[in-house]
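Since the structure comes first, as C-alpha cells, the remarks are kept for the end.
The complex is shown incomplete by one protein chain, all other protein chains being positioned as in the whole.
Then we have chain A:
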Amino acid sequence: AMASSGPQNPSQIMPLELVDKCIGSKIHIKMKGDKELVGTLLGFDPYVNMVLEDVVVYEISSQGKKVTRLEQILLNGNNIALMIPGGEGPDN
C-alpha cells in the first residue's frame, strides 16, 4: 500500500509508480559516480534497492568503458542517481 504523502496532484506521475511499471522491462541506471548499469528489473524495495537480471555494467573513465556482465544482482540503492525505464545503455 502507498503511504500517504500529503496533497497530491492526480495528474502527476509518482516516481515509485514509474519504477513499479518498469518491472519486467529493461532499465538503465546511472550511479552517482561514473558507473552505469542496464538490466531487466525484477523488483525493488522502499529504499529502491533493486534486483536486476542479465545486467551489463559500464564503468566509464577517461580510458574508455569497461564492460562486465552479471546474471542476477541486488543493487544497493544508496548510490543510484538517475534511472531510465526502457533505457538501453550509454551507447545509444
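To be clear about the criterion, a residue touches a chain if its C-beta (ideal position, glycine included) is under 8 Å from a C-beta of that chain, and two chains touch if they have at least 3 such contacts; residues count from 1.
By our rule, contacts and distances are computed from a predicted model.
Asker: Name the absent chain as its UniProt record does, using one of the following: "Sm domain-containing protein", "Sorting nexin", "Latexin" or "Superoxide dismutase".
Answerer: Spelling it out: the chain absent from the display is recorded in UniProt as "Sm domain-containing protein".
Asker: For the chain that got dropped from the picture, name the residues of chain A it touches.
Answerer: Residues of chain A in touch with the missing chain: 2-7, 9, 12-16, 18-19, 28, 30-34, 46-48, 60-62, 77-87.
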